[in-house]
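Note that this complex is displayed minus one protein chain, with the remaining chains in position.
Chain nomenclature is as follows: A, B and C, assigned in order of appearance, with residue numbering initiated at 1 for each chain independently.
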Amino acid sequence: MNIGVIGCGYWGPNMVRNFNSYEGVRVLGVSDLRDERLALIARLYPNVKILSKDCNDILHSPEIDAVVVATPVSTHFSLGMEALANGKHILMEKPMTATTDQAETLIETAEQKNLTLMVDHTFIYTGAVRKIKEIIESGDLGELYYFDSVRVNLGLFQSDVNVIWDLAPHDVSIMDYLLDRKPRTVSATGIAHFDTGIENLAYISVGYEASLMGHIHVNWLAPVKVRKTLICGSQKMIVYDDVEPSEKVKVYNKGVEYVKKREEAYDLLVQYRTGDMLAPRIELTEALSLVAKEFVSSISEKRKPLTDGQAGYRVVRILENANESLRQGGRVTEL
Amino acid sequence: MNIGVIGCGYWGPNMVRNFNSYEGVRVLGVSDLRDERLALIARLYPNVKILSKDCNDILHSPEIDAVVVATPVSTHFSLGMEALANGKHILMEKPMTATTDQAETLIETAEQKNLTLMVDHTFIYTGAVRKIKEIIESGDLGELYYFDSVRVNLGLFQSDVNVIWDLAPHDVSIMDYLLDRKPRTVSATGIAHFDTGIENLAYISVGYEASLMGHIHVNWLAPVKVRKTLICGSQKMIVYDDVEPSEKVKVYNKGVEYVKKREEAYDLLVQYRTGDMLAPRIELTEALSLVAKEFVSSISEKRKPLTDGQAGYRVVRILENANESLRQGGRVTEL
Amino acid sequence: MNIGVIGCGYWGPNMVRNFNSYEGVRVLGVSDLRDERLALIARLYPNVKILSKDCNDILHSPEIDAVVVATPVSTHFSLGMEALANGKHILMEKPMTATTDQAETLIETAEQKNLTLMVDHTFIYTGAVRKIKEIIESGDLGELYYFDSVRVNLGLFQSDVNVIWDLAPHDVSIMDYLLDRKPRTVSATGIAHFDTGIENLAYISVGYEASLMGHIHVNWLAPVKVRKTLICGSQKMIVYDDVEPSEKVKVYNKGVEYVKKREEAYDLLVQYRTGDMLAPRIELTEALSLVAKEFVSSISEKRKPLTDGQAGYRVVRILENANESLRQGGRVTEL
Partner (left out) sequence: MNIGVIGCGYWGPNMVRNFNSYEGVRVLGVSDLRDERLALIARLYPNVKILSKDCNDILHSPEIDAVVVATPVSTHFSLGMEALANGKHILMEKPMTATTDQAETLIETAEQKNLTLMVDHTFIYTGAVRKIKEIIESGDLGELYYFDSVRVNLGLFQSDVNVIWDLAPHDVSIMDYLLDRKPRTVSATGIAHFDTGIENLAYISVGYEASLMGHIHVNWLAPVKVRKTLICGSQKMIVYDDVEPSEKVKVYNKGVEYVKKREEAYDLLVQYRTGDMLAPRIELTEALSLVAKEFVSSISEKRKPLTDGQAGYRVVRILENANESLRQGGRVTEL
């Protein structure tokens, strides 16, 4: 299988390395508008045959079977559509598209053409998130209560998208994957501290059915780096701290229960429960390696990838609604 | 000056101890509905003359000059009014009242009667918050950008008030004191995970003028204790971590600036700035001791206390609106 | 059972409270040279009958059955002997005596008189140390490899004893209890930074049989508070961090194994093993409460207490030898 990569930013070389590490797979071409990125690839991976500033050299190459679209989000849709039109499977960088309409069209087109559409929700492939998913699926957490995620830093200010489109795809994709529920409402508040009008701070609330909610705080303007997620259930609670070098996932055997005080009465008594904390061993396989593997094997096996177009759509839908709510001063949107 | 204390919960004995430590001040009476609390006071402070289950014994004692109202919030207003009616200065536990209407009536009545009305926003009197205020007033932070506070824990579930009325008074009073601005909008989302219908998790957003916002996360159902506040300005940024045994306040000389790339162009360039971090020495005087001192000296000096009725009103106003927004599914309230 | 307490420092009031909390046990008398300490007891515990600056009022009171000796270490021996001479059981503050000779005499005398001699190695009674002991006894750690303890702080400089006699009793008693082995060698280095000639920094090495050693770092002159102990075995490793508010004990399923590469060869291959980390729930019962309970019940049940005179002796022996080694510039002492 020959892969073409369009857009070679920070992750580009890692993409190439990871695809190349699978037998029978090879990155045949890379395109980027910047000479220095192409030169870097030339130096690191002299076997890449096509190096071009014109993405059409990738999109129209008859030798290329599948295309990675890793350009700014505004170009995702047209590049993805063009790739599909040329009969190529596509791995879309996150967020998959700039709108839900685009997402729907992309999904439909891929289905019509019987081509694989996968979105690179990288965090889903990390050892930490996979371990948390395993714990949730085992039922150990009990009923899910809330998902709370903070991703703040003195981060790179983007000039084309705000902090919601830049950082929240991580948290929203993790939340979508772990909770596996339909969101009902989305609202967001936030602020642009500079003349660009691009929000650098935002809070997103997502309402699920009665007893479950999600909340995400993304922020480019914080003095310390925080990547902390709480996933709380009726039986156990998880703290996932991605900044921790080890012990990223901590499972607390803690909880609260309301019990009736007396049979006949409506009186409720709160009981607190505190037990051990377990930090399970986390597998260290590079997430991007598993992304590459999933893309390649879902194509070979002609099956939906784990993070398929629908997953991409669901994430874009929350981002889009959050952004709309932000524009309207925090108005709650029903989904 | 003779003090009477109505309601002797967790903080009651500390209240007595702190008032007694000032010369010329004495706690003369304590009332509480629970025998064991009165017995505790009797044992620890044998000099307290009046120990009663009937608060009227405090409210109507001609010897008592000032009353501390430290009962559940639903009773604050009537007890405060009764104390004022009997010519007594009042120190109200936070939140000052259950509604803004009550707060306004209390303020007016105290003014008409020329009596001191103070609210016990304890955190305002901690060394950490006083140091942060000092830094903000020095102008070191530059223009204020945002206030973000997280107060979560596997905490005591209250049966009469939700987590907003229980925990957020701390954060809202700190925010009000430090920012010293008029809020324009309030919204809140949250959830009650148990049949009681009392919310145990809430997120509050407060909008100020264009470039400033506040956000508060309060939560009774978290596996770890977090009390962390970010106060971010254009020049410096503060992390206030109340769980830290030392170095509670860290001042980061970090920031972002947008500069024009060229004179004529509209092009903006982001510049990141990273400097030293300073953790100033924090004074360790017990906050409650300074609360007692401020109450006593504002009465003697016939001046408004630092945390006066207006401060109490402003806090209640945000809580009330947050609560209302929560009830309405997160609708944004204009103040 | 009537208890008398000689020496009422920081822990004195807690001692009284804890003994009083057991039915049938009562603190009858307290002596201290300082009026203000006696006044404090009078206020907090009005039921204490004897309050005296003369310890003989305790030692010779016919009503008192057992005496707590909580004075400076230089007076431990004579007070303990006098108490035994008057037929009283004794609970000695740590370190039990100033020399091993004194320790031996005290043990013998208590045995001859059939009186209980217990030493207050408080840490042995904490939930954390009891949990670690339980884990070690279960065999989970495998073969014990080393014990490494750091106890540093900007601490109270003592004027009568050096940092070894002041802080190391904690670590040495924990080490003695957990390892349960005979030490063979002791050496220590350290330094007195001030004219008093009293060492404020010391490192103690204790050699056990071939593959086990202990090391203790005690220090009054450090900018941060550290109380961290590593207990490492062939199968698992424990980090005990007493400064942590929760998760004081962490058990790491980690290790190293040497395996033969080939049957005939002498070649060894190192294999590293990394698994889960478990922070077991720690019981929160106040250690001093269990100390009081053990003293009282070992007297009633006419059995040796958990921390008996021999435990006291073993700790004093290591301290004495460490101190001697320190005096001799670090010379290794064979025990």
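In the analysis below, a residue touches a chain if its C-beta (ideal position, glycine included) is under 8 Å from a C-beta of that chain, and two chains touch if they have at least 3 such contacts.
Owing to the predicted nature of the structure, the values given are computational and were not obtained by experimental measurement.
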| item | value |
| --- | --- |
| Given C:148, C:244 or C:286, the one touching the chain that is not displayed | C:148 |
| Hidden-chain contact residue, picked from the options C:1, C:40, C:81 or C:221 | C:221 |
| Listed residues C:252, C:295 or C:313, member touching the removed chain | C:252 |
| Residues of chain B (touch criterion as defined above) contacting the omitted chain | 247, 253, 274-281 |
| Residues of chain C (touch criterion as defined above) contacting the omitted chain | 145-146, 148, 150, 152, 154, 157, 159, 185, 187, 189-196, 201, 203, 205, 207, 211-213, 215, 217, 219-224, 230, 232, 234, 237-239, 250, 252, 254, 256, 258, 268, 270, 272, 274, 277, 329-332 |
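Here is the rule we go by: only the chains that are shown with their structure count from here on.
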| item | value |
| --- | --- |
| Gap in Å, rounded to a whole number, between the CA centres of chain C and chain B | 43 |
| Centroid spacing, where centroids are CA-atom means, of chain A and chain C in whole angstrom | 52 |
| Per-residue multi-chain contacts in chain C, two or more chains | none |
